[in-house]
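Not every chain of the complex is shown here; the ones you see sit where they belong.
Naming follows writing order (A and B), and every chain is counted from residue 1.
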Amino acid sequence: MMPLAGFDVGLDRSLFLIAGPCVIESETLAQETAGALKEMTEALGIHFIYKSSFDKANRSSGASFRGPGLEEGLRILGSVRATIGVPVLTDVHEDTPLGEVADVVDVLQTPAFLCRQTNFIQSVASQGKPVNIKKGQFLAPWDMKHVVAKARATGNDRIMVCERGASFGYNNLVSDMRSLAVMRETGCPVVFDATHSVQLPGGQGTCSGGQREFVPVLARAAVAAGIAGLFMETHPDPDRALSDGPNAWPLDRMRDLLATLIEIDRVVKAAGFAEG
Amino acid sequence: MMPLAGFDVGLDRSLFLIAGPCVIESETLAQETAGALKEMTEALGIHFIYKSSFDKANRSSGASFRGPGLEEGLRILGSVRATIGVPVLTDVHEDTPLGEVADVVDVLQTPAFLCRQTNFIQSVASQGKPVNIKKGQFLAPWDMKHVVAKARATGNDRIMVCERGASFGYNNLVSDMRSLAVMRETGCPVVFDATHSVQLPGGQGTCSGGQREFVPVLARAAVAAGIAGLFMETHPDPDRALSDGPNAWPLDRMRDLLATLIEIDRVVKAAGFAEG
């Protein structure tokens, strides 16, 4: 059990959700998406954190849309937070002015590719905000304990670990459900990223492809495996999304999916985990 | 929806179970295990098929216990079938006299390593019994449609496909939950093998290791992903089992696990599958 952004998370608490469009496309889109997600999660009794990126620093191609940038991005996230009344999360990178971001958001997130950058992980953890650390596609789940130890060495004890797929041959990822159980041993709440896990990295030439149709399959599986929280990117019109559309789940199909997931979550958390 | 062994199976029917000790160790063990499983599955409303092997033809080492052999094995399976009143399944190999086996058992099963042996798959399918075809550790899930086409070309339309893990580096398997959705496209009921999926092939030198603690994790995940049936090896005393003990689930912990799984199954099948 760990206090997160106004609520507690863990295997003895009900599932929480981190969701939003991959990148901040406009203030209107951000407000509308956050509002719709807040409404449906409240109705379902799911704690919710809004997620969106101000800068996609690691796009496959240098020509891809990267976002509104730091200043405008933070302004929009702050406005969503104030107007809609939801906690917000964004991802930071090695050249991000971390203090500026930490002043605005409730939760910081670190990219999978950077999970082994010691200075970076410690700088982010030092901001004193909860941190969601994505596991690298190249990392065994039991090796996340070393990453967590680095983060905690800063004195921050609100660290989460997040599975987002492991390299499986070229241009493909596989979600190893065992890793969700393995990473519990870090003592951190475990989050499953159901949308990046269906990416086909680099699979479409200058951008990464994705298999949206597997988002609900993996989300159901991960919730049944047993997780503290679920991460999903969503968009009102994924085919026109400016980043990661191929793996985003349509906003108008979120409510039904979440309704199933929260039911599974209740079943497995009431029954307890036979493995542990 | 497909008629199997006195009941119908499919995504619009509740979960069925194939379970039993990996290999036939003795008539007493077979009777007791089958009896216990029958009792608990009846109480939970789960259709049940008893599984055990008469010969483990592909052990890592030539010195391992292989089973009682064909004649004695079939006698015991027949006795379990008659005495306990449950359908029985066993696995066959290239040198198995198929007709003799098909005369006794309700369902035939083919080993994963042999899924690409055309003559063998067709010989087994020709026996007219339902067949559970295990997907090779080396095969992409979408390539099972070719295997199924070979089997169906014999006129047998009671073919099931079974996921039991994909090669993931050396001495390890990963269960790709996407494959359970992909294999639905064969039109066959999809089965998940929750115990061989946690094998560490060859991982203990002369025998394969296993990670029993992940059986419930993967079983819950697969049932939530959406399957027709679940395959699990079980034993009253796994540490003394003569084959595959490291990945068998203890018989006295089956009831609790099954109770959770059937609840998950009800949730996901009632809600429908958002992916398709």
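Going forward, a residue touches a chain if its C-beta (ideal position, glycine included) is under 8 Å from a C-beta of that chain, and two chains touch if they have at least 3 such contacts.
These figures come from a predicted structure and were not determined experimentally.
Trainee: Can you report how many copies the full complex contains, not just the 2 shown in place?
Mentor: 4
Everything that follows uses one rule, which is that only the chains that are shown with their structure count from here on.
Trainee: Calculate how many whole Å lie between the centre of chain A and the centre of chain B, each centre taken as the average of the chain's C-alpha atoms.
Mentor: Chain A and chain B have C-alpha centres separated by 35 Å.
Trainee: Considering only the defined contacts, which chain B positions touch chain A in the complex?
Mentor: Chain B residues touching chain A: 166, 168, 174-178, 180-181, 198, 211, 213-218, 220-226, 253, 256-257, 259-260, 263-264, 267-268, 271, 273-276.
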